[in-house]
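Following this message is one structure expressed as structure tokens.
All protein chains but one are shown in place.
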Amino acid sequence: MKTPIQFLLNGEEVATFVESGANLLDTLREAVGDLSVKGGCWQGTCGTCTVLVDGSPRLSCLTLAESCAGRAIETTAGLRRGPDLHPLQSAFMERFAAQCGYCTPGMLMAAKALLDKNPNPTRENVVDAISGNVCRCTGYEPIINAVLDAAGGNSRRA
Amino acid sequence: MLEFRKDIFADERDDNLHEIGQPTQRQDMLGHVTGTSPYYDDHRFGNLLHLKILRSPHAHARIRSIDDSAAARAPGVKRIIRAADVPVNLNTLLSLIQFGKDDEPSLAADVVRYKGEPILGIVATSERAALEAMALVRISYDQLPAVFDVEEALKPGAPSVNATYPKNTFEYYNKYDHQKLRYGDVEAGFAQADVVFEDRYQMSPIEHAPTETNGSIAVPDTNGRFIVYTSTQALFFSLDTSAKINAVPSNQLHFIGGTVGGGFGGKVDTLTEPLSILAARLVGAPVRYRFSRHEEMQFGSPRGGERIYVKDGIMRDGRIIARSVRAYFDSGAYTRLSSYAVVKCAAHIPGPYTIPNVSGDVYCVFTNRTPATAMRGFGVTALDFALECQMDKGATAIGMDPLEYRILNAYRDGDMKAHRREAKNTALIECAQVAAEKANWPLREEFRRMSSRKGEGTARPGIAPDRSRAPAVPAPARAPAAAPQRISYERPTPAALPPRPAPPAPPPRSAPLPPATAPAGSTHGAPRFSSVFGTRRR
Amino acid sequence: MSVSVKTFPHLADAAGALSRERNARFLGGGTLVMRAVNEADPAIETIVRSTDPALTHIGLSSARVELGAGVTMAAILAERELSYLHPVARIIGGPAVREAATVGGNLFAPAPYGDFAAALLALDATVTLAGGFGQRELPLDELLSRRERGATLVASVAFRRPANDTFRFVKVTRVHPKGVSIMSISAQLPLASGRVSGARIAYGAMGPAPLRAKAAERALEGRTLDAAGVAPALAAAHEGTSPTDNALGSAWWRREILPVYLRRLLLGEQTARHA
Partner (left out) sequence: MAKHRGRGVATINYPIGMNLGGDPSQALVHSNPTGKFTVALSSIDLGQGMKSVTRQICAETLGVPVEDVYVDTADSDTGPHCMGSFASRGTHRVGNAVMVAAREARAVMMEAAAEELEVDPGDLETDGKGSIRVKGAPHRSISVRDVAIAAQFRQGKTISGRGIFLVPLSDVDPETGEMSPATCYAHACLIAEVEVDDETGDVAVLKMTSAYEIGRALNPRLVEQQLVGGAWMGMSHALYETPEPYYPDPREGPRDFNEYLMPGPGDICPHDIVVLERPAPDGPYGAKGPGEMCANPVLPAVANAIFNAVGVRINDLPITPEKVLRALKTRSGAQPARAR
């Protein structure tokens, strides 16, 4: 039984149909085609699928798609402004803060949620911001440093 | 924080290179930070079907009956796949290099040997429809006794886990139930030692837990072939395994790997491709088979738990003169890659130390749990844990600094290793000295001046250099075995390096194996690598 | 066939639907229900939701606090008046989970989850249920003891505002800064001239549901919060608990460390290893 749903995705109006009861992760990837959102567990325990809903970080795998009607959703695909990278993206690059890259979209969204509300966070703030995001490759240190660099508006190498 | 000690071994290096040594940005980093790096699942199909697997709830049971009639009629279900549908329903991963006998079904036909073993597949229009149909399948089992402890599994009367290896151990060279290592005379060494002590170490299984679970999508393509988008770590390994199980020529399969969302060894076993291909062949539509996180966590193969006994004989002056290792690798219900890890472990005994008397006995043991496989450090990580804890105990037993104890016994260029090969290009001592300096861990002067290189630094007190070379038991003369496949390209001689000796002459070969192990005759044009471990049963 | 979703502007109608529909579950934040739906749990055929504004209302008077069942952990963290609950809300999950996890949902979280419910127990909270025929109020521990049975829909929880600095909380986890509870201890320790009077202590993950440590409360009555004063309470710390082995740790270990963390909480010793 399909249900129509309409929401703002990275600033663009999007309308599609979903199986009722569908989660936002599957809706974004399979119905809308935003493949920048990745799924790691569908249990709400790894943070890989983190997106922003009305500016707040949400686990898209545990978010009922229908509950997002009319809301503004942000994903990694929307981070760039045209050719220019978001400061978080360039900081992640400079800090080599990704290896397999599968957790990176979720990390970027969790970090953006933090910086949008707290432009100069402490290291402890950053550690809390990504505490729901599992990374199996990097050991977290480069990711924390990248977010702190991006916050300082100077994604220079420390 | 990373720094380089370019001063050490500088004379062996040419550092004026252009691109080598540069902190060049990763080729794939822009894709990672923009969410555009292509993973196997980043493909969309209008008519994608989904394969879900019904798994055994029992660790060991005989399947008495299966009733999938209701499931076959459930809404959204396109096909039920049973063991009988699998063209070649018995395989072992290393059959590709003629190592070990086929022992594992893709779908269990009569007996299930671990909780989570695949029995039946359901192909449906959605994962939910497949799961709902799965709840309608009725299977009756006769539970069988199970064994979970590696040493219990070897005791007489223990339940037999793997039908191909009824005594619960992998067979090596058709002669032994384990891999042996014998160098010098450990009993003589223990008799002569001032202090002898043994301890038992137990690794835990380790789940790879990559953020992207195992998965693949098999897609019938235009010219009668199948494109397979896969998360594998070994493209052709998985392709050949899938071709064998599906009994199709290998070039009918076109494997496309993406960036892999973390592997760590957990995506070598070709866990999903054979069945996603089979499903796509049966329904003529694209089929995705991906592990749920629960499946990856409990039924995706972990690194097996290794149990290791280490016995050392040491002298008061710090020399280790005897070390014996007995290790049991928990292979789980089937062989997969554990048989290979056992040989790698044996090769690693006694660790990076020059010890004149060494023995090793390493078993690949079958138990009723999820089959184990490769994982970062496979076959070595567990042994390093055991050996380096043992080293600490040895130092403590004779009141010696643990780092000096290691430097004293460290292997050096020219020493003879237990697998009868000369140590070359060693650097354990320098690593110990540099780490100690960095962590201001005090080392006595003589230990700070020792060197891995021949004729440099202070000699090892008490260890006559020549004694460490000749093993107590003279190695029997060896005739060279069959020459390996000729290679027409010359060896890579890095242009910029100082001229180095001719490529290493093939190491002294062991005697040709007794005829029983010679392969029945190569089946392909070029001489396939001779099977050194066991015949490959057709 | 997919799950059907029914959304009600008024909570009472949602409660009615919950009791009428077959295999219906109320969707709070989704951390429990959406996970079950993703796993095609046959026990969920209908999702009942409500957009009733009362659900997310936070009522603050000088003496009483009322939290709608739909108030999220993030909303609590954003409310300065509830600073004593911030340590609890912060460690329920990462930022994304805190945006979803609700006060009402936490009351139904199976062990070892449910530390916010344990904190409410220590705050002597009462629960107001939404029903087809009006609302009903009952003590929280009564709800916790029969939460499995009926399709109960919680409208809100309420408690007396604790006096300043009388509410303390510690959650022991293996992973930092956010990990699943090995155990949590919430304590309300009102003092009368330096002596405890009317202590409330509640444990998370030390039984099938959050539970009150009544023996320890009694042992603290009239005592001073010093080593000697708390000794009897530590001795009675285990009463009523039934910890089990799980993937995070064993019952033996939980029992061994319970009195240690209770002592550190009562004496105000530094507990958390990390920030």
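Going by the order they are written in, the chains are A, B and C; count residues from 1 in each one.
In this section, a contact is a pair of C-beta atoms (placed from the backbone, for glycine too) under 8 Å apart; a residue touches a chain by one contact, two chains touch by 3 or more.
Everything numeric here is computed off the predicted structure, so don't read it as measured data.
Interface note for the absent chain: among B:G189, B:G263 or B:G313, the touching residue is B:G263. Of the candidate positions C:R90, C:R147, C:K178 or C:H238, contact with the unshown chain belongs to C:K178. For the chain missing from the display, the contacting residue among B:R79, B:K115 or B:R460 is B:K115, taking the whole complex into account. Mapped onto chain C, the interface with the missing chain covers residues 172, 174-180, 245-250, 252-253, 256-257, 260-261, 273-275.
Although one chain is not displayed, its contacts with chain A can still be listed: residues 40-41, 43, 45-46, 96, 98-101, 127, 130-131, 134, 136-144.
The definition used in the following text is that only the chains that are shown with their structure count from here on.
Taken chain by chain, the contacts link every pair, so each chain touches all the others.
When the interfaces A-B and B-C are ranked by how many C-beta pairs touch across them, A-B comes first. Centre-to-centre separation between chain A and chain C, using Cα means, comes to 29 Å. Once the centre of each chain is set as its mean CA position, chain A and chain B turn out to be 35 Å apart.
Distance from the chain B centre to the chain C centre is 45 Å, each centre being the mean of its Cα atoms.
In chain C, the residues touching two or more other chains are 1-2, 39.
Shared contact sites, meaning residues of chain B that touch two or more other chains, fall at 128, 292. Of all residues in chain A, only 19, 30, 33, 35-38, 40-43, 45-46, 48, 75-77, 79-80, 85, 88-90, 92-93, 96, 98, 100-105, 108, 134-137 touch chain B in the complex they form.
Of all residues in chain B, those touching chain C in their complex are 75, 127-129, 131-132, 135, 292. For chain A in complex with chain C, the residues that touch the partner chain are 1, 3, 19-23, 42-44, 47, 50, 53, 56-59, 61-64, 66-67, 110, 113-114, 124, 127-133.
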